[in-house]
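Here the complex is missing one protein chain, while the rest keep their positions.
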Amino acid sequence: MTTTTEPTPSQAAAMRHAKAKDRKKSSGRLMIFGFLSPTLIILLFMVAYPIISLISYSFYNFSALNPHEGYKWAGLDNYSYLLSDSALWKRFIFTGKFVFVCVSLQMLIGIFVGYQLQKAFRGRDVIFTMLMMPMMLSPVVVGFLWRYMLNSEWGVVNYLLSGVGITDVGWLSQTTPALFAAAAADTWMWTPFIILLATAAFRGIPDTIYEAAEVDGASPAYKFFRLTLPMSAPVLFIALILRLIDSFKQYDLFFALTGGGPGSSTETVSFAVAKLAFSYFYTGEASALAVILLFIIIGLSMILVRHLNKMGEKY
Amino acid sequence: MSDALLKLSGLKKAYRGKPALRGIDFEVRPNEIFALLGPTGAGKSSTIQAAAGLLDLDAGQVMLDGRDVTDIDPACRDLSIVFEGFNLLPVLNVYDNIAFALRSPSYREDEAEIRKRVHATAELLRIAHHLDRDVGTLSGGEKQRVAIARALVRRPCMFLLDEPLSALDLKLREGLRSELRQIHRDQNSTILYATHDYHGAISIADRIGIINQGRILQSGTIEEIFARPANVFVGRLIGSPAMAFFDAEVEGDQVQIKGCDQTLPAAPFGLSGRTDGAMQLGVWPEDIHVTDGNSGANSASVYAVDNRGYECAVQIDFGTGLFRKVLDEGQTLKQGETCGFRISEGAGFLFDQASGACLSHQHEGAAR
Partner (left out) sequence: MAKVELKNLSVEFGAFKAVDDVSLTVEDGEFAVYLGPSGCGKTTTLRAVAGLQNATQGDILFDGERVNDQSPSERNIAMVFQFVSLYPHLNIRENIIFPLKARGMPNAEIARKLDWVVGIFNLGDELKRYPGALPPGTTQKVSLARAVVRDPAVLLLDEPLSAIDEQFREEMRWELGHLQRELGVTTIYVTHDQREAMSLADRIVLMNNSKIVQVADPQSIFFNPNSEFAGNFIGSPSMNFIDLSPVANGFRLGESKAVLPTEAVPEAVRGAARPIRLGVRPRDVQLLAGPGTVRVDLPIEDVFSVGRERYFTFRLGDEIAQGVDARTRRDADTAINLRPEGLMFFDAQTGQRIAANGAVL
């Protein structure tokens, strides 16, 4: 069958060895480090350095405006002052309420819409794209957008409500309505994120599971609560953690909507940090508050992530 | 005495604490097909990757054609791999896929030579008419042929095949297997073939190595394995049907079989050292005679019947276990029927209860 005189495999190999040098196996480590170093350097300067600076500032009593005037070591004075301030606790409670309302609303609506978008229907892609748009806007823009919509005299929302008979709601002039108004704005902006993640989670469930359930005689509701939700729980939980952390840090919305008012009743903790740092320029104190906030968020995340890992252990 | 072409000694590799290879030792001789047979997860793919250099070993040595290549780059080892998932390059058409290696820096053949070789190889695998097709449009069998062509065209000193046919239908598999065998004969190649398919391994291999949990349990020709199975695992894997196992107790010069009336004399087993105690008796089904009713020495019942037409096989339930057997021509039994069986004198092997290693040292098994 073979008509050409070909070298035997070992002869050909010998020929090739004469041509090429045997290279030692290159350890991939150098390459990995090379690719990682730009990111590592950026991380170092833009994340590690500021955080370390922040923590060190929090132990000093000084103002960034006048650095040469008093750079006194204050130890934990900043912290004790902050933590004994009842006004600060009020802000924590307000932030907590806000987080709770936001996350609940967003998860419920997001999962529901994500579920509805599972079955293909005409125009689904268009609707999906439109739904994603609120996420693309900057929070300050969204804040101002809603501020105008919620204006008590000429805002669109009150106009529509008057048609149903509800008149003159002072959305942004009272604390509780303002809370819900901000939650509405936040939900409007970020529910698409949950929808996105929910859609991805639901798509990750193989069709055969649903077919098996269909054959087993499960109703759509049974399938949703016993199969879809539990199987997409890890991803949905990640969405929850992300939104939780994010809404804890909320500043832009309140800045745009209420400016912290009336008074300081709609100031979140983040808002307080910004005020301390850039209105009063109590840099040391602001840093301390930021560190407190950081620890709270880290603590919460750790608890939640541990729970997440336990969730994934079954598989 | 032919020198081994590929010699693997003491290969060890652990992935994050989980050992994949625990000391792999075997050799592949020139111009033979060596089948690495074992269940999924036994370490077949890791062994192939180690031989190719795609794996960083924790310990061990890889010798290829007399050279120590343990630390050498895969590209310099002169090996070709055919993967289970074909691993074709999706952006290139069939011709370019096959020619890919020849165009790489290691080879740098000129285009005219490449054209000749690609066409010759494609002819061999009967895909010459597919050469300008997109890889994505090919069927499973065609993709595998392209993968084999890609490996063949380089004419390396050895081929490594990692379950190349398991993604294919049974009939396609059989067809491609005999073609592979034919090509191997014509080209005098050397192949290391990893698979979990016993029938596939024996129909193509000259010698077989049985691997489980990162260790080679036995290697040799199929006749050698039948004559001297080294381990309970080997007995369970080899044979069509596989070995029948009974719990046995050796007392003095008799072997009592649990659940059966029959006792066998211990002498033919050639036990050395510890001669008493609980052991596993393994018997090739060909050495067990099954009869209807109770005329056999041991009574049992028929658990299941496989009447394949040209032969009839049964699974016998003898109370403490099951074994399978192909019945003699003309014999038929029904599921649920009682039957009897008898183990031939001098047949069978004794295995250690704990480790599964073979304890009996017959100079020759009673296998046909």
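A few comments on the model shown:
In this document, chain identifiers A and B correspond to the written order of the chains, with residue numbering beginning at 1 in each.
We adopt the following convention: a contact is a pair of C-beta atoms (placed from the backbone, for glycine too) under 8 Å apart; a residue touches a chain by one contact, two chains touch by 3 or more.
Computed from a predicted structure; not experimentally measured.
Across A:Ile109, A:Ile127, A:Ala213 or A:Leu308, the single residue that touches the chain missing here is A:Ala213.
The chain not shown here is touched by just one of B:Ser240, B:Thr338 or B:Ser355, and that residue is B:Ser240. Here one chain is not drawn; of B:Leu170, B:Ala278 or B:Ala357, the residue touching it is B:Leu170. Within chain B, the residues in touch with the undisplayed chain are 39-40, 140, 169-172, 174-175, 178, 182, 185, 196-200, 202-203, 206, 221-223, 226, 236-237, 239-241, 286, 303-310, 313, 315, 324, 335, 367-368. Even with one chain removed from view, chain A keeps its contact list with that chain: residues 206, 208-209, 211-219, 222, 226-227, 230-231, 233, 314-315.
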